[in-house]
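As you look at this complex, bear in mind that one protein chain is not there, while each of the others sits in place.
Per-chain numbering from 1; labels A, B and C assigned in written order.
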Amino acid sequence: MRRAGSAGPLHEPPWGAATSGSVGAQFLMIYRENGQFKTSYSSDQQVFAIAQDRWGILLLLVFAVVGVPLLADEYMFRAILIPFLILSLAALGLNILVGYCGQVSLGTGAFMAVGAYAAYNFMVRIDGMPLLAAILLGGLCATVVGVLFGIPSLRIKGLYLAVATLAAQFFVDWAFLRISWFTNNSTSGSVSVWGLEVLGFSIATPQAKYLFCLAILVVFAILAKNLVRSHIGREWMAIRDMDVAAAVVGIRPVYAKLTAFAVSSFIVGVAGALWGFVHLGSWEPAAFSIDRSFQLLFMIIIGGLGSIMGSFFGAAFIVILPIFLNQALPALGGLVGIDISTAMVAHTELMIFGGLIVFFLIVEPHGLAKLWSMGKEKMRLWPFPH
Amino acid sequence: MAQRKIGDVILEVKNISLRFGGVNALTDISLDVREHEVRAIIGPNGAGKSSMLNCINGVYIPQEGQITFKGKSFSHMNSRQVAEMGVARTFQNLALFKGMSVLDNIMSGRNLRMKTNIFQQAFRNPWWSAAEREEGEHREVVEKIIDFLEIQAYRKTPVGRLPYGLQKRVDLGRALAMEPSVLLLDEPMAGMNVEEKQDMSRFVLDVNDEFGTTIVLIEHDMGVVMDISDRIVVLDYGKKIGDGTPAEVRANPEVIAAYLGTSD
Amino acid sequence: MGFFLETLIGGLMAGMLYSLIALGFVLIFKASGVFNFAQGAMVLFAALAMARFSEWIPQALGFDNKVLGNVLAFAAALLLMVVVAWIIERFVLRKLVNQEAITLLMVTLGIAYFLDGFGQTLFGSDIYKIDIGLPKEPMFLFESVFPGGMLVSKEDLYAAAIAAALVISLSLFFQYTSTGRALRAVADDHQAAQSIGISLSRIWVIVWSVAGFVALVAGMIWGSKLGVQFSLSLVALKALPVVILGGLTSVPGAIIGGLIIGVGEKLSEVYIGPMLGGGIEIWFGYVLVLFVLLVRPQGLFGEKIIDRV
Partner (left out) sequence: MQTTFPRLMLDHAKQRPQAAALREKVYGIWQTTSWRELALQVQHLAAGLAEAGLQRGEHVVVVGDNRPRLYAAMLAAQSLGAVPVPLYQDAAATEYEFPINNAEVRFAIVEDQEQVDKMLELRERCPLLSRIWFDQERGLRNYDEPGLTSLDALTQSGKNFISQHAGWFEQQVAQGRPDEVAAMFFTSGTTGNPKGVVHTHFSLLDRAAAGKKFDKLTADEEVLAYLPLAWIGQNIFSYAQWLTCGYVVNCPENGSTVTIDLKEIGPTYYFAPPRVFEDLLTAVMIRMEDAGSLKRGLFKHFMAVAKEVGPKLLDGQVVGWLDKLRYRLGDLLIYGPLRNTLGFSRVRVAYTAGEAIGPDLFTFYRSIGINLKQLYGSTETAVFVCLQPDHEVRADTVGVPIDGVELKVSDSGEIMVRSPGLLQGYYKNPEATAEVLTADGWYHTGDAGFLDGSGHLKIIDRAKDVGKLFGGANDGAMFAPKYVENKLKFFPYIKEAVAFGNRRDKVCAFINIDFEAVGNWAERQNLSYAGYTDLAAKKEVLSLVRDCVQQVNGDLAHDPMLAGSQVHRFIVLHKELDADDGELTRTRKVRRGTIGDKYQVLVDAMYAGKHEQFIETAVKFEDGRSGSVSATLPVADAETFAAVATLKKAA
């Protein structure tokens, strides 16, 4: 009895943890699954198999679309919400490569840069190029570059690959700095865009930008989720978990890895384009430096490797923490009578990030997402412990 | 009561030799496997049994010799090609995909047969979608295997959380999902208790006569081997020292020497 | 001709420093299977410590002897690096035994961030000087051999010499001392090493301390050249391709790799750079490595990787 009890409702494997998260639900014991039986495979395999989860996520979306624009102020949009959305997207992309396919990349920033600059070039060189098209084309270029730098992964494993991806980072940084064609020969080396509009709607206001990013993020999140729960996703995870066994069941490492690189860098590229166009407006290569790459890696480690939802958690965490520290630390210092310089804050930030990375890798390698899904499991079994 | 008819040779290994650096893992081994039979490879630890399987399904590439499968000969192939030809295998020390559920592990055995492209999968949806349909079709096949292996209660459990014995079943399930004509089992009963061993041998035999799958099996437990296999090859230090029916092998002095000599 | 030689020598000298840092990577990787991304951070940390101690100690003890000050500062910094090594072993590595290499790599990223932050909180984040009396003025060699001879920075030459000396002594140390043997035993097979009574944690503390020592020296040299500042921690990024090129586990690999990259960088910068708009030494090492890896996935001197099933 106990055995069946414990075996029954565990839905998500630890890596894929929390992808069917019950938003908010888990803090009440609102799970009532009796009668939610599945009479077809597609209903059994849907992303949010539990009715309460479907409602939860629906509410969240409604709030994000209707509630947030009413509540948030300009600062919220510029400093938190928009960066959060775009970095979530980038983290999502990176998570597919690292979390799902197990190929570590330290060159994410480069692929973002490619996305941004490519989109920029399409915009300025082709008249009447629609913004959306430019962004997607940007992503496409990132895909090409991504696959190019992914090719070594077919022969190189683990650490060697990680370092090889740095090649992408440095090369691309250099290219956009030194090859003026990419920057449309702008003298300052920085490029800028303005007057953005999508399907006739101008996206100048923070609200518009926010909604635009939100829309793109939601769409990509759905597509990504679909991929990771389909057989391509299983191939990625198989390669990640046990590549020899994967080969024996007929999975082609070449195909699996390159598709992972392609999909990943496409999403990252799009995120890059958004970062440049929507968030920054005008930027230079430094915006996509190696620090960005690390930042994104940290997001998925803290958020949860191999979890779509984890990407969001991680992004939220890393976007909000510095802002929080900037507010909190000086205040705290004030309390104990030391005044804390901004440099000090910056250093503490570094330390806290570093500490958290170590902490998570030691204590909960699957990050916040795992904690979330564990909480959810508890609620589904409540009041039983297992 | 099972009346299986043994067919002709389906898999033949000729004069295989395999070396790692200086070490000879296998020296000039030849053996044949007949359709529908249960063929056992036994021998003391380090006799090269696993290396043999690894050569057959393309994980290792032997320096000499050739392998003939369903009439096609090849000196070496990559795992993918072997899989496509209908050879599946299980692993000695579990090689399951740790991060995935039982269901996904077994589903991964279907990847060769899943045809929808990455875009169809990305735009998968419950209403109109080839990917969704395909997923469903293969899910059904996989469910039949789950049913066959009697692990319905664990379908959505992450394999990591299962007890060892059940993980072995999932490993078998993943191989079965490939609907192989030849199934290589690398110590399917290693580290199991008596009861689990009984179950596993039952499954192996059922596979053999339900689906007529040819089975090549490495096993330490002589009792089990003698029970379930039709013919047995004995390896020792990478050399073949015996080949024949259980009775013949049991009688073979060289085998007795090697076995009783080395194993407890 | 002279110009070519100049660049060559310059490259070799830079390369020597790369080798030095690369050595830090290799030692740690051999002993604990950790690809220590924090090496750069350790360089910065050590350099900062050195720089500040060499100010503070004389002030505190109230004497004004440059050499003594530097010596004491060096000793203090070294001590600090040992403590850091111990802490890392005790609170991080020990908890991550038998984890995948990738996890360990990411952990060292965390450590790197922490050290960067911690170091600057402790020692401040301005630009500090280290003056260990390296001669600044350049010198000319082989004027007899060809006109104009060739210009060589004395500073670099000394630096290279120190680095070389260190590299050699370290290789000797690990070749011939008992600790060295123990280390190599561990590198070959953890279990076996433990079973013959070698304490893993002790070895780890040692190698991390040695790495700290190397970092300190590198930091000192670079620091005295460019001044101690955050950018020092990026120096390590230059050494990465060296390690990979040499093959993670090979000491000679690290040395030769360092020289190759050092030279390659300089030459490419001088001869190819202009065609591409310059600054290519940022990526030259990496791209070079990329191509090498495609041919030899385990690097020039690395051991071949075999999958066991």
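FYI, a residue touches a chain if its C-beta (ideal position, glycine included) is under 8 Å from a C-beta of that chain, and two chains touch if they have at least 3 such contacts.
Nothing here was measured: the structure is a model prediction, and the numbers come from that model.
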| item | value |
| --- | --- |
| Chains shown that the absent chain touches, full complex | A, B |
| Full-complex contact with the absent chain, from B:Asn117, B:Gln152, B:Asn193 or B:Thr245 | B:Gln152 |
| Absent-chain interface as seen on chain B, which is shown | 1-4, 139-140, 143-144, 146-148, 150, 152-153, 155, 206, 209-210 |
| Residues of chain A in contact with the chain not shown | 1-5, 7-9, 28-29, 31-41, 44, 381-386 |
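Assume only the chains that are shown with their structure count from here on.
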| item | value |
| --- | --- |
| Identity of the chain that, by mean CA position, is farthest from chain A | B |
| Geometric centre: closest chain by C-alpha means | A |
| Interchain centroid distance [CA atoms averaged], chain B/chain C, Å | 49 |
| Approximate Å spacing (C-alpha centroids) for the pair chain A, chain B | 39 |
| Per-residue multi-chain contacts in chain B, two or more chains | 59, 91, 95 |
| Numbers and ranges of chain C residues touching at least 2 other chains | 307, 309 |
| In the complex, chain A residues that touch chain C | 102, 104, 151-152, 155-160, 162-164, 166-167, 170-171, 173-174, 177-180, 243-245, 290, 294, 297-298, 301, 343-344, 346-358, 361-362, 365 |
| Touching residues on chain A, where the partner in the complex is chain B | 3-4, 7-16, 40-43, 45-46, 223, 226-227, 230-232, 234-235, 237-238, 240-242, 244-252, 259, 263, 306 |
| Residue ranges of chain B touching chain A (in the complex, touch as defined) | 57-59, 78-80, 82-84, 88-89, 91, 95-101, 104, 107-112, 114, 116, 118, 121-126, 131-132, 135-136, 138-140, 153-154, 156-161, 174-175, 178 |
